[in-house]
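Note that this complex is displayed minus one protein chain, with the remaining chains in position.
We call the chains A, B and C, going by the order they appear; numbering starts again at 1 in every chain.
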Amino acid sequence: MTDDALQRLLDEIAARMADETERGTPAQYIPELAKADVGRFGIAVAPVSGGVTAAGDADLPFSIQSVSKVFTLILALERVGGGVWQRVGREPSGNAFNSIVQLEHERGIPRNPFINAGAIVIADLLAEGRGVEETVDEILAFLRHVSGDAAIDIDPAVAASERRTGHRNVSLASFMAAEGNLKGRVKDVLAVYYRHCAIAVSCRQLAAAGRFLAAAGAAGCEQVVPAERARRLAALMLTCGHYDASGEFAYRVGIPAKSGVGGGILGVVPGIAAVAAWCPGLDARGSSLLASRAFEILAARTGWSVFATRAG
Amino acid sequence: MTDDALQRLLDEIAARMADETERGTPAQYIPELAKADVGRFGIAVAPVSGGVTAAGDADLPFSIQSVSKVFTLILALERVGGGVWQRVGREPSGNAFNSIVQLEHERGIPRNPFINAGAIVIADLLAEGRGVEETVDEILAFLRHVSGDAAIDIDPAVAASERRTGHRNVSLASFMAAEGNLKGRVKDVLAVYYRHCAIAVSCRQLAAAGRFLAAAGAAGCEQVVPAERARRLAALMLTCGHYDASGEFAYRVGIPAKSGVGGGILGVVPGIAAVAAWCPGLDARGSSLLASRAFEILAARTGWSVFATRAG
Amino acid sequence: MTDDALQRLLDEIAARMADETERGTPAQYIPELAKADVGRFGIAVAPVSGGVTAAGDADLPFSIQSVSKVFTLILALERVGGGVWQRVGREPSGNAFNSIVQLEHERGIPRNPFINAGAIVIADLLAEGRGVEETVDEILAFLRHVSGDAAIDIDPAVAASERRTGHRNVSLASFMAAEGNLKGRVKDVLAVYYRHCAIAVSCRQLAAAGRFLAAAGAAGCEQVVPAERARRLAALMLTCGHYDASGEFAYRVGIPAKSGVGGGILGVVPGIAAVAAWCPGLDARGSSLLASRAFEILAARTGWSVFATRAG
Partner (left out) sequence: MTDDALQRLLDEIAARMADETERGTPAQYIPELAKADVGRFGIAVAPVSGGVTAAGDADLPFSIQSVSKVFTLILALERVGGGVWQRVGREPSGNAFNSIVQLEHERGIPRNPFINAGAIVIADLLAEGRGVEETVDEILAFLRHVSGDAAIDIDPAVAASERRTGHRNVSLASFMAAEGNLKGRVKDVLAVYYRHCAIAVSCRQLAAAGRFLAAAGAAGCEQVVPAERARRLAALMLTCGHYDASGEFAYRVGIPAKSGVGGGILGVVPGIAAVAAWCPGLDARGSSLLASRAFEILAARTGWSVFATRAG
């Protein structure tokens, strides 16, 4: 697909999304996110060959939320390798993102690193032997590095809002601490977690940041992660990227992707491009209604589903 | 990959599997399956371009078991279209293949068509308005047609063995009947289910039968299913094909596949080939230990993971 | 309390119940029970000293349903003694009467003999080594004997109705068979179960039948069960007699009792009397709304709660 054709497609998608009247509802449980304007929609594509094509509000910052879990997982794998999998599983959870039932049945081992409990364990792994600040700085530095944009930062109002309303996450973290699957102090681990969830990014920045995952782990001549790891991360995104609606997204779209309650979705099309779409209105299961729809149209028009028979 | 290279690779895999000493255990709960010889191993690849390359015991028949659920789902989609999804979900279950807990929590709607409860609903859909014999005949005819092998048939000893030990399936079916999600008589629906699970196939036959799924739904010039449906079936196989170990298979192998307790696994590499591997020894979660390993080696050596960056 | 005072109290209760406008709804899932007239109400008290005092529709027959489980448990204890407790527990279930979740978590051992699964195990114990007819005859003979009324019989229309709509019970029984906790054929065991649930009794008959439980196990000079067993049965009725509303009945009433979806409740006041009340309208948890209320008034007026400080 030429850059021009891609631009026209994204413009068309942005125009269709602008016309949608049913737009979902912003996340209510984090007051700062509840203020978001559901009228906004952005989309950006970062091909492995370089550059970013974008449409709509692709330069407006939004809260990265759970999409950050892809990047913290990468850092944790970098740090402790396969040891990560002693403390968190790799299976779809079959439950809501913040369910505690599974934790009790499986003795404090979260099903996967993309549900809240799993991402808290990952934050604990990252913070081990370091302070909160240093850990958060490393996460930020990594995102700035892979996106090539040093301006990416945390939204302190969102971080504070999450902390104030984070009882459910305290419950999850404390439960894992009781089961011996949390090494740091609950308070410190959650400080890391809340802050990496509160990073503000635009679609353009997010697509650029995810590009190396589509490029067999490489950003230009730098191999950010081994190719095999990039492939496996894509598998995890496909099976676990949308909480208990992951099967649905795989079925309809077929692009490995991770959604966040800020309304953003980052998709990875192996060998082709990273894609970021955003609209803050969520569906019943906590993913962006219009960003999901945009991915569905994009996949249908480009054949970018990993299950499509690409000429190859 | 040339046919010769593929033949060498399959021979190598078969040789390695022959050397493995830890081979798993045949399914114990169906006496007829418990007799299977774990020393056997077969593998076959059916490229979209035609032909079948095979190695090991690729011509020995084994019990298709849950792999048949791919084909009955296709027939049900053919018959009632999207109506299928009113009665069964599309999400990974997060539970064992025969769990009843989820059914109670979700009022008799199985999570997906590949767990037992889901496949029983599919059998019910297929049997509606017809007798058991006619329904089973249609399933057999379809498998014979897509495999191009009229010799495929049911192993009556296995079917009888399943029926005699099928209390758990009676429990699942009766539960759904109580919730209004089974139209036919429990006895009849299970007669269809037991019999399609008792179909005997070889790796060669199974790979040939699955080829159209890798070929955008086409078998030669016949469009067996629309390309979009083939894509979506592959998505379902990837997210739900191995019960509560689907995430693990996606992570390690990355090929959409469906396993059965007979020890067979059918994989679909979109645009390239269908793959069947078999060894009756199972791992703790009910998939063939060596057939899984064979898929892992095959994917690593060919780059056939859907998450790999194929040159394209 | 004199017989006259008791008669006046029962008359008053019957009059108050006649005036109630909110009367609950008959069990809907058994068509034959759904026809019951919620305008009816009966109450009967059988003091340990003999005789029966009654009011309202105390001579109308109704379906005994789960109240029969007290009597089948007694017969099973008579037959196999403490061995009963290898196959069924003695704890409140915390779940609805027909839940299957607990069965899966606890490998086919029902929580107690008063939930459906538990009573099915008891029916299996009773039927072991005998035919369905012989087993049902023994249950009927026992009820006729302890009530002193040879006219008690099964309502065949109710038994047939239960069988036709018994998918949930087939599910429970088959699940236990799969776990090895059912020896007989599912069909036969349920035939026993459906028929003992379909016994028709009046309040007068039921109170008379329960009298020995209030009399330390003795009916006149016959020791029907040892005194210790009568005491323990009362404990089970108090902790498990009303499914997931047992705590509530103990809290409000304090009389060991067993309810059934036919609208009857049998209570045991140790040392004093057996009580039966009936109205077919059920509350949300499957116990008779007005029979429960009648017990509450009776306990408040007589001090018959086992938790009351009787002069003694």
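In this text, contacts are C-beta pairs under 8 Å (C-beta built on N, C-alpha and C of every residue); 3 or more make two chains touch, one makes a residue touch a chain.
Being a predicted model, the structure only gives us computed values, none of them experimental.
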Displayed chains contacting the withheld chain: A, C
Sole contact to the chain not displayed, among C:102, C:116 or C:161: C:102
Touch with the omitted chain, as defined above, among C:53, C:112 or C:181: C:112
Option touching the unshown chain, where C:130, C:231 or C:301 are the choices: C:231
Residue of C:240, C:261, C:276 or C:294 in touch with the missing chain, whole complex considered: C:240
Residues in chain A touching the chain absent from view: 99-101, 103-105, 167-168, 170-175, 177-178, 186
Chain C, residues in touch with the chain not shown (by the definition above): 48, 89-95, 102, 111-112, 214-216, 227, 231-232, 234-236, 238-240, 244-248, 250-252, 254, 256, 270-271, 305-312
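Please note the rule applied: only the chains that are shown with their structure count from here on.
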Chain whose Cα centroid lies at the greatest distance from that of chain C: A
Touching two or more other chains - residue numbers and ranges from chain C: none
